[in-house]
Each structure stands twice: as C-alpha cells, then as structure tokens.
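Everything below concerns the one structure shown next.
The complex appears here minus one protein chain, its other protein chains still in place.
Right, subunit A next:
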Amino acid sequence: RSFASQTDGESRLVRVLREKFPRASAIKVVDISGGCGAMYEIHIESEEFREKRTVQQHQMVNQALSEEIKHMHGLRIFTSAPK
C-alpha cells in the first residue's frame, strides 16, 4: 500500500474525526473493504479518552461518525489515551 494515497472515504472520516476530537494526538483510518467504503478500521489516540472505559471511548467515536456509519457495513474501532 505504500504508493496508494488515501481513499476519499478515508480522508473524509479523518476530517470528521479531527473536527470532533480536537485534542487527538493520532488518527488513522483504513478502508478494510478493499477501497469499497464498506468497512473501516479506525485508530484514534486522544486525551479526550483518558479515564473512560473502552466502551465509552468507542461510543464517542460512534456518535462522532453516526452519519457516516449509516453507510457502512461495519467498522472496527481502536481507541487509547496518550501515554
């Protein structure tokens, strides 16, 4: 994948996440449906997740992407607070 630039879907999701998580130190979105926009893997590290249970952290991502999620078949979320 080294030569592939981001898909439109990936760029849009990164943009929305940057907006909704202003304190994020790292955001990575990968289309894991082979570029079809059907399934994404989302990695996000942010101070906003500190001291929250994983399910709460994932809920925050679900809410942030609620509009986009409607068009997906599925997604994987990996959240963390900076060390």
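As a working rule, a contact is a pair of C-beta atoms (placed from the backbone, for glycine too) under 8 Å apart; a residue touches a chain by one contact, two chains touch by 3 or more; residues count from 1.
Quick note on the criterion: contacts and distances are computed from a predicted model.
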- Item | Candidate names "N-alpha-acetyltransferase 20", "LYR motif containing 5b", "Spermatogenesis-defective protein 39 homolog" or "Glutaredoxin-related protein 5, mitochondrial"; UniProt protein name, chain not shown | "Glutaredoxin-related protein 5, mitochondrial"
- Footprint left on subunit A by the chain that the document does not show: 32-34, 38-39, 41, 54-55, 58-59, 62, 66, 69-78
